[in-house]
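Have a look at the structure below, then the notes.
Complex shown without one protein chain; remaining protein chains in place.
Up next is chain A:
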Amino acid sequence: MSDYPIIRTVGLSGILVTFAGAMDDHANRVALAFRAAVEAEAWPEVSETSMSLVSVFVVTDLVTYPAEEIIARLQDLLDARDWSDPALPEGRTLWHVPTVYGTDLAPQLEEAAKAVGIDPDEAIRQLSASRVRVLTIGFSPGQPYLGQLDAQWNIPRQQDLTKSVPSGALVLAIRQMCLFTNATPTGWRHVGQTAFRTFSQQSDAPFALSPGDELIFPSVSAAELEKIRAGSTASFGGADREVIA
C-alpha cells in the first residue's frame, strides 16, 4: 500500500511510524528493523523507542522539541534504505519452551482444534512444531505476542471472556499466540501451559524476551512440567536457549 508508512504525533509523547493498517508479517519485520535503525541513531531527543505489531513508537518530548524536526529525521531514515526485505536483527534468541497441550492445564486445545477443523493430536503436532517470532511485547510486562501461525490458525477470539487463565498460559487467536505474564482474563483460547516467566522483577535482566526473539513450544507431559516447576530452572520454565546468528 502506497499510503504506508505513515508518520504521526502521539499526543505530546512522541512520534509513531506505522507500516501497515493490519497485522502483517512483512510490516512487523520492517518495524523491527526500523526500530533498530532509530536506536542506532541514538538521537539525544529520543528517550526510548518501542514497537507494536506494525509500528514503531519514538518517545520524544514534543513540548520541548518541534514534531516537524523529528518527523523529518525519521522520514530521512526511511528514505535512506530499501525496506522491501529487511533483515532481522542479529543476536536474537531462540527459545524451546516445554509446554503441556490440552489436559485440565490448558482446557481449550480441543475447542481450538475444532475451530481449525483438525483433531487434537494433529493440533498438538502442528503447534509443537511451529516456530514463532516475538511480534511485539506489550499489555503486561514482558508479555510477547507471537506469530504468525499458518493461515488455518486464523481463528477468531471467543465471544465471551474466560475469567482467568494462569501465568505462563499459552493462548491462541487470529494466527497469533500470547504467553501470559500474569493471571488474566482473556478472549483467546488457552491451548498450552508452560512454566515460563516472562517477567522477574528481582532479576538483573527482568524481561526474558525481546521483540524478534523466536520460540518453539515442544510438547511435554503434565508430570514433566511439574518436575520443571520443582526444579531450579523454573524461571525460564525449563527452556533451552540458543542464539540465532
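To be clear about the criterion, a residue touches a chain if its C-beta (ideal position, glycine included) is under 8 Å from a C-beta of that chain, and two chains touch if they have at least 3 such contacts; residues count from 1.
Please note the rule applied: contacts and distances are computed from a predicted model.
Between the listed names "Biotin-dependent carboxyltransferase", "Thiazole synthase", "Acyl-CoA dehydrogenase family protein" or "Membrane protein", the UniProt record for the complex's undisplayed chain reads "Biotin-dependent carboxyltransferase".
Shown as candidates are A:S55, A:Q148 or A:T194; the residue that touches the absent chain is A:S55.
For the chain left out of this panel, the touching residue among A:T93, A:Q126 or A:S140 is A:S140. Annotation for chain A: contacts to the undisplayed chain at residues 8-14, 16, 18, 20-23, 35, 47-55, 57, 59, 62-63, 67, 136-143, 181-182, 199, 201, 206-207, 210-211.
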